[in-house]
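With one protein chain held back, the other chains of the complex are shown just where they sit.
Take a look at chain A:
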Amino acid sequence: MTMDTTMTWLIALYIFMLAAFTGYEVISRVPSILHTPLMSGSNFIHGIVVVGALHALLNATTPFAQTVGFIGVALGAANAGGGYVVTDRMLAMFKSSGKGKN
């Protein structure tokens, strides 16, 4: 393993660590009434996997890579698209009585 890849590996660990703390901090302050929308919202965010699938598909050279890449993009797009709509619908319902009262 060269010096270069060792650094990449270490930087990756730094990124993972900082991201893990970020996720923990953001969620730990959330009131429980928002837990379901938030689970749905985080479900939407890991829909970013569609970008990885697009990378795989657009760089595909074999029919296998094209087929599996196609499935990956379709599944990832469903994750992102569905996650967005469902979260948006849930959050649109939250309103305070300040606006609604008489």
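Basically, a residue touches a chain if its C-beta (ideal position, glycine included) is under 8 Å from a C-beta of that chain, and two chains touch if they have at least 3 such contacts; residues count from 1.
Here is the rule we go by: contacts and distances are computed from a predicted model.
Entry comment: the absent subunit's protein name, as recorded by UniProt, is "NAD(P) transhydrogenase subunit beta", drawn from "NAD(P) transhydrogenase subunit beta", "Benzoylsuccinyl-CoA thiolase", "GerA spore germination protein" or "(2Fe-2S)-binding protein". Residues of chain A that touch the chain left out of view are 1, 5, 8-9, 12, 15-16, 19-24, 26-62, 64-66, 68-98, 100-101.
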